[in-house]
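What follows is one structure encoded as structure tokens, with my remarks underneath.
Entry: chain A
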Amino acid sequence: MIEIRNVSKWYGPTQVLADASTHVAKGEVVVVCGPSGSGKSTLIKCVNGLEPFQQGTITVDGISVGDPKTDLPRLRARVGMVFQHFELFPHMSVERNLALAQIKVLGRSKEEAAARGVALLDRVGLRAHAHKFPGQLSGGQQQRVAIARALAMDPICLLFDEPTSALDPEMIGEVLDVMVELAQEGMTMVCVTHEMGFARKVAKRVVFMDHGEIVEDAPAARFFDTPASERAKTFLARILHH
Partner candidate 1 sequence: MNYHWNWGIFLEQVKSGDETYVDWLVTGLGWTLAVSLTAWIIALSIGIAVGALRTTPSRLLVLLANAWVELFRNIPLLVQMFLWFFVVPEFLPRDWSLWVKQDMPAKEFVTAALCLGFFTSSRVAEQVRAGVGSLPRGQRDAALALGLTLPQAYRQVILPQALRIVIPPLTSEFMNVFKNSSVAFAIGVLELTFQARQMQEDSEQGIETYLAVTLLYFICAFTANRGMALIEARTRVPGLIARTG
Partner candidate 2 sequence: MGEFDFSVWQPSLPFIRDGLLFTLRLTLVAMSGGIVIGTLLALARLSPIAPLSRIAGAYVDLMRSIPLVLVILWFFLVIPFITGSPVGAETSAVITFTAFEAAFYCEIMRSGIQSVPRGQVDAAQALGLGQAQTMVHVILPQAVRNMIPVLLTQTIVLFQDTSLVYAIGAKDMLKAADVVGKNYNRPVEMIMLSALIYFAICFSLSLAVKQLQKRVAIIR
């Protein structure tokens, strides 16, 4: 589904991705973790072309992201993304947030889009909040709406960029529950997250990054039980004792 081959990226003279390669098969859940500044967010933003990269190739469902001829908006419409700071559109009601891209990008009718929106809000337990504005919801509720917004596009895979790290601790659970459910239904997911409990529970593989490199790419159980590199060991020790 997603193929990342030898991707390198620089901001001016600083290298932020160094020869990164990995892949995600259909139905797989892959967790990307690593210290802050390790390039994990940058990597998944390269997958839907939000960040350009200078070397290597990324293909999603056989379509090359870096190819200038690729219709990026069309590709992005098929790849859902959930952000650290939710990024709901604050000037639109919840239902409008869900409907906007369905109408403007997929060309669905207003009624179709509204119906799909309501069904998804129902699914994340927020049907009653359809008419509210994002600023009137809690962080956890906003992130659930954001997931529903991504799902409304019927994506072939979902990218999560630290979806719980801007949340108050008591709200993390409600968001993780939705993500676990999606994983169990067979959604292809790439999650940048430090929630190791979530990773243990649903991740097929864990990709560990440091200084823009992919240091380890291993089945979840092996990564947690017998991490190969010193850097991963230090990282795990710090994050698990936290």
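In this text, contacts are C-beta pairs under 8 Å (C-beta built on N, C-alpha and C of every residue); 3 or more make two chains touch, one makes a residue touch a chain; residues count from 1.
On the choice of candidates, all candidates are chains of the complex that A comes from, given by their letters.
Note that the structure is a prediction, hence the values are computed from the model and not measured.
Of the numbered chains 1 or 2, all belong to the complex, but just one touches chain A: 1.
By the touch criterion stated above, chain A contacts candidate 1 in their complex at residues 45, 48, 50, 72-81, 83-85, 87-91, 100-101, 104-106, 132-137, 149-150, 153, 159.
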